[in-house]
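With one protein chain withheld, the remaining protein chains of the complex are depicted in position.
Every chain is named by a letter (A, B and C) in the order it is written, and numbering of its residues begins at 1.
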Amino acid sequence: MSDLELRAGASPADAPRPPGRGRGRHRMPRPSALFAALFVGFLLVAVVWPGLLETAPPDAIAPAEAFQPPSAGHWFGTDESGRDVYSRVIAGTAPSLLIGVLATAIGLALGLLLGGVAALGGRVLDFLIGRVNEVLFAFPGILLALLVIVLWGPGPVTATIAVGLSTAPGYARIIRGQLLAIRGSGYVEAARVLGHGRARILGAHILPNALVPIAALATLGVGQAVVWASSLSFLGLGAQPPAAEWGAMLSAGRTYLGTAWWLTVFPGLMIVATTLATTVLGRTLTARDGARR
Amino acid sequence: MSEVEPSGAGPSGSTDAAALSVRGLRVAFGGTEVVRGIDLDLAPGRIVAVVGESGSGKSVTARALLGLAGRGALVEAERFELDGEDVSDAGERRWRRLRGAKVGLVLQDALASLDPLRPIGREIGDALRLHLGLRPAAARRRVLELLERLELPHPTLTIDRRSGELSGGMRQRALIAAAVVLDPPVLVADEPTTALDVGVQATVLQLLREAADRGTAVLLISHDLAVVSGIADEVLVLADGAVVERGPTATVLGAPRHPATRALLAAVPTEVPRGAPLLAEARLGDPSAGHAPTTGPRGGATASAVDSAPILEASGLRRVYRSRGAELAAVDDVSLALHPGRTLGLVGESGSGKTTLARLLLALERPDAGVVRLDGGPWSESTEAARRPARRRIGAIWQDPYGSFDPRWGVARLLRDALTVGGQTSDRLAVQKLLELVRLPSAIAASHPLELSGGQRQRVAIARALAARPEILIADEPVSALDVTVQAAILDLLDELQREQGLALLFISHDLGVVRHMSDELAVMRHGRVLEQGPAEQVFASPQHAYTTALIRDSPRLAVGGDARATASTR
Amino acid sequence: MPATSRRPGARAAARLALPLAAVAALALAGCTAADPGDASSTPKPGGTLVYATGDAEPDCLDPHVGGNYPQALLAGQVLESLVSLDEDRQVIPWLAEAWTTSDDGLSWDFTLRDDIVFTDGTPFDAAAVKANVEHLQDPATQSSTGYLAVGKVASVEVVDETTARFHLTAPDSALLESLAQPWTAMESPAGLARGMEENCRAPIGSGPFVVDAWVPQDHVSLVRNEDYRGGPADRGRDGAAYLEAIEWRFLPDAASRYAALQAGQVDVIDNAQPDALRQAREGADGLVEIDAPRPGASNRIELNSGQAPFDDERVREAFIRAVQVDAGIDSLFFGTADRSHSVLSSVEPLAYSDPTLFEPDLDAANALLDEAGWSAKGADGIRTKDGARLVLRFPVSTNQSIPAEQSLFEQIQATAKEAGFEVQLEPLDLSSWYGALFAHEYELVSAPYTKIGPDVLRILYHSDSIVPAPSGYFANLAQLSNPELDALLTEAASASDPAERAADYEAAQRIILEGFYALPLYDQQNQYLHRDAVQGARALPTVSTPWFADAWLAD
Partner (left out) sequence: MRARRIRAIALRLGGALFVLWAVATLTFFAIHLVPGDPAQAILGGPGSQAPQETLDRVRAEYGLDQPLVVQYAAMLGRLLTGDLGTSYSLKAPVAELIGGQLLGTLSLALAALVLAWVLAIGLALWSSAPGRLARAVAGAVELTAAALPHFWLATVLIAVFATGLGWLPPVANGSPSGLVLPVVTLAVPLAGFLAQLMREHLLDALERPFTVSALARGETATGIRLRHALRHAALPAVQLSGWAIGYLISGAVVVETIFARPGLGRTLLRATELRDVPLVTGVVLVVALVYVLMTVLTDLVSAVADPRVRTAAA
């Protein structure tokens, strides 16, 4: 039973809270945050300086060496054209993350715009944007993505836009809630009472305080965007095989699952690990922020 | 601290009749001992109160009595008998059998302490299901019987309601019902009245008394001696994890020996006259002298202030909220005036419209009718742009100071921000002066509000409000979330500052004792209307409205030297 | 038109086949693959065969409407044509017992079988043939392939019940082959009269099976035609099919399709993947392969000679000499595909092949490029000329290329880079792919083509085919405009002497190959896999669609 009492039997009202306690309970044990940070560091190296990590040129074709299982020479094996899967996974980091990051950026930017205007723009705008959002929600992600792709043709760019668009209403809703909560908070009220103007309150209180949770949200979103984009690749609508992009590698390797499991397992692990790492980091961020609230 | 123990009032050697008997109870968390050897005996039919400031270990003691001290808690006792059974080394399984059946627990706020998603019938019936294995239908019958016994109106309807759908009093009864449904020999009530409206408070105390009268041994945990004085048979004063004083209520409260007891007593503002500091006197060591009216600079100012022009004046204020098509007048035709150097106390239960009124006065909301005028000029009818420069003239403090601080800012930055508004230099010196003003060490400037105690936070809030050099201060329940001793200190501070700076103060509280202590004039509010308004003492002496009479009657008051039980059963 | 997609999940790929000249004398090794071991066992009637197709689900089951390969696959079970081909690619009777042509080639008389009845009870006769041809020619039918196949037919005259006379506007030696295709198969006139919507859902023919129900996105149920007595002349038996029914499932995902076959959930799959084929060849899981390459063109990459840089033959040759293809085909196709050095399918007897033209030679390629003025090289190794980079845009239709083929293109891309070519692979969906072709935004393109006979060359390389159709499509993607070639192809199409025809086509193919207009890769892969319990299944030699009239289940 144990932990229950401690949680619920938390200290009575007036005790000072030591920093780091309270809402920021350690749901993610620290080691995981450390691992996540290390992994994200690894990813960053792979993005900025892939050559440092690659063991072979990622695009070097060697048909004679096709479909070799993982070995000391090829850590993740070789693919159908004899390319080194490990090096391709490293080389694929940048494009994959780029899709994830850009899609999240698009989703967040739109979400900020919609959510921001809804929360701060008065009742009529809030109502209108609420309807717009409802309509966007009624288009499930892939539906929206399909429409975008039909409009602009398939490919990594459209896939990015599509994923970004389909995540926007969710962000808009969360951001609106966040902003409304802050706008109605005691400290914004206190600032009004002191006689601070709208612009100052927005700049000094509302936006900075909304920023951290939104940043955490973005971290969480990147992993999901990578997963979404890979699904579009599978449907033949996103990045396509020649590109060393994880989703594309995954969907290309799927064909050979019976012969060469390593073609799908390693890029798949990368996607999962990236999502895990960014989520853990996002959580840590939220938790630390929560602790201050 | 040594225990001061009046002869004959200590734990009796015989524990045969005791429902609960504990010797040398110690609770430690990770090497830190928070309860350090407490002896306690609870006898059937008697109410024992444990009082102390927060951090004194009283809550942990209460929880330990149910085996709920928590994970990581090391609980030791030389003797620990519950209803004649040795439970000193009871494991979790055994405790589960005991909780609810042998010992019940009543927590503070029923809204939070009852699951908002479950009908109260199920909550109350849980113990029947768990301990007697009753089927739902049988349990329901038993619960209905209990609800009738506790005089809940319409038991058959109420039983299916959830706590949020009930009135405060009913939900509090339900909470107690859930603890006593199996008539456990011991009932532990942990701060059962804190932050409740007086009417509800009275109900809770009465129910506890009734439980005791049926033969239950009741342990009442509280920081409020006024509450305790009216109901407890015996009082234990806890400080720093140990009992420092114990004895019959009348003895302990009538002739306190330990400074901690005296401090607690002094902090009770009820019937301490306006202008008399609560704490400074208590520390002098003479409790009887503590409450002598002081004739300060106030004496003369009082008369003249009445004649002075009001600095903030509201007339005919009305604010209506529309919800689900229904209209609710949160503030209805309220007129009042604040004068420099004087305090208007506003008292009313939760939901009476006090806070809405405060927001109207602060021009955070627009009235549907009526006007607020500042210094004779327009205020509520002005535009926000026109109001902004004058806003610094009205300061405000709230019940939750922490929520009014930007979580990203430290103390220094909070104060500097406010200093700028007041058009003053916002250097380190100014910040230090402000902190001095509210009796805080200057080192606090470097901290984050998160690291401060509740009392310190409220002082920082006051400092911030004063930084802008306001002429008016609106304090909305500024002390309700605080312990009595901390509350007393804040009240003293506000009083002093008002005197020094000639502030017009609107003091809002649900606690009649506090308001009475603080106010020159008093307004009683209910359902959005001001029922009665006038000089504080006059309102108390001869209330014109039945509601005011009831409020005064239900307010707990120190019954020093009187018959505790008689006071409690005045209802 | 279309390029036939051979890829699972190929959507909307219209696979049309054009009328083709001369027919009769073609001979080539067949492509049926009845398991030789089955001959001894006795056919067991009954049972339901589950066929899983990776081709797109047709919009309309009537192959007259539109006219693509997925339609042909299914229509083959339900409808019958006037004529067929035998394993030696000779035209043989089917619904027509015999035929004669007038000396001027402008009129053809078909003698029809008199014992055939459509499954709705309507008798098959000359009036039915007339109705079918008119149906194909009616714009309302929205026919594309069939419309073109009977393009030279002016009218059909009902001479008597069993004699239909075709009047042509011009001699058409490809008429018989055109009529052998499933897209011109015979349907019940009464069925046609029901209107397009109904006919699309269940065309009525005289074939071994009848459309019972079509559950879109899932399957078409076919049940046995109990009164069946037809079949192409090489059928070797009479009477109804052994199978009681066929469940024709649409299973677009290749991996799932193969998994379903392995699990015994389906009996036959098409569009089998190379690694699955290899496993089957190695005897895994008791699976049997039917390898039935499609007729017509081979699978090849066209080099757009209509614009720079491939308007220069030296650059074309340099590209073809630079790329390495053989090793890739070996590894990617697990030995299931053979390198082709001809623009025609290996089943076409007149295919001309010259491996020497495709010997990789990087030095020669570099020399050719230097000579052509592409002598400067950028930092990334890409050649430039007058500031322009040597970029080859290569739009790839993801709907029409199987993964192995796309990998092969990647390998071509990598090897071409060594000579200083920058090949830009652009995977596109079908619409965008067509868009790129219409706008001439390509230097390389792969667009296989199904068709019976070498006349496919006329469609693919005659300069007339550079002129776009109303939709924008043009078949001559190499944009080969050569009057000599045009003349040869036209002459061959109307030549009556087989030897002359063969000579013409060889000369034509030499022009194409030696001018480096195309890089042949391999035959259009068309492989079926079935459980070994399925006996007697074969692919018809016409357009290589499977035929189950004589198939039976041994378990």
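Criterion: contacts are C-beta pairs under 8 Å (C-beta built on N, C-alpha and C of every residue); 3 or more make two chains touch, one makes a residue touch a chain.
The shown structure was predicted, so the numbers you read here are calculated from the model rather than taken from an experiment.
Novice: Counting contacts across the entire complex, name the shown chains the missing chain touches.
Specialist: Touch partners of the hidden chain, whole complex considered, are A, B, C.
Novice: Among C:Ile92, C:Leu430, C:Ala508 or C:Leu529, choose the residue that contacts the chain missing from this document, as touch is defined above.
Specialist: In the complete complex, the chain left out is touched by residue C:Leu430.
Novice: Which one, B:Leu68, B:Met170, B:Met518 or B:Leu531, makes contact with the chain that was left out?
Specialist: B:Leu68
Novice: Out of A:Ala64, A:Ala109 or A:Leu151, which is the one that touches the chain we can't see?
Specialist: A:Leu151
Novice: Of A:Pro57, A:Pro70, A:Pro208 or A:Gly258, which residue touches the hidden chain?
Specialist: Touching the chain that is not displayed is residue A:Gly258.
Novice: Residue-wise, where is chain C in contact with the chain that is not depicted?
Specialist: Touching the missing chain: residues 1-3, 9, 11-14, 16, 52, 57, 59-60, 66, 68, 139-140, 142, 144, 147-148, 196-197, 200-201, 215-218, 249-253, 255-257, 259-260, 262-263, 265-266, 429-431, 434-435, 438, 469-473.
Novice: Go through chain A and note every residue touching the omitted chain.
Specialist: Chain A touches the missing chain through residues 1-5, 7-10, 25, 27-29, 32, 131-132, 134-135, 137-143, 146-147, 149-151, 170, 223-224, 227, 230-231, 234-235, 247, 250-251, 254, 257-258, 264, 268, 271-272, 275-276, 279-280.
Novice: Contact with the hidden chain only, please: which chain B residues?
Specialist: Answer for chain B: residues 63, 66, 68, 71, 96-101, 103-105, 107-109, 112-118, 123, 126-127, 130-131, 162, 164-165, 175, 178-179, 323-325 touch the chain left out.
The working rule: only the chains that are shown with their structure count from here on.
Novice: Quick one: most central chain, C-alpha centroids?
Specialist: If we average C-alpha coordinates per chain, A lands closest to the whole-structure average.
Novice: Of the other chains, whose C-alpha centre is the longest way from the centre of chain B?
Specialist: Ranked by distance of C-alpha centres from chain B, the top chain is C.
Novice: Higher C-beta contact count, A-C or A-B?
Specialist: A-B
Novice: Would you mind pulling out the distance in Å between where the CA atoms of chain A average out and where those of chain B do?
Specialist: 45
Novice: Touching two or more other chains, which residues of chain B qualify?
Specialist: Touching at least two other chains: none.
Novice: So which bits of chain C are touching at least two other chains?
Specialist: Within chain C, no residue contacts more than one other chain.
Novice: What does chain A use to touch chain B in their complex?
Specialist: It comes out as residues 1-6, 9, 11-19, 185-187, 189-197, 204-205, 208-209, 291-293.
Novice: Would you mind writing out the residues of chain A in touch with chain C in their complex?
Specialist: Touch residues, chain A against chain C: 59-61, 63-64, 66-67, 80-82, 153-155, 236-237, 240-242, 252, 254-259.
Novice: In the complex, go through chain B and note every residue touching chain A.
Specialist: Spelled out, the residues of chain B in touch with chain A are 54-55, 59, 63, 68-73, 92, 191, 194, 362, 364, 387-392, 394-396, 398, 400, 402-408, 417-418, 421, 448, 450-456, 464, 468, 481-483, 486.
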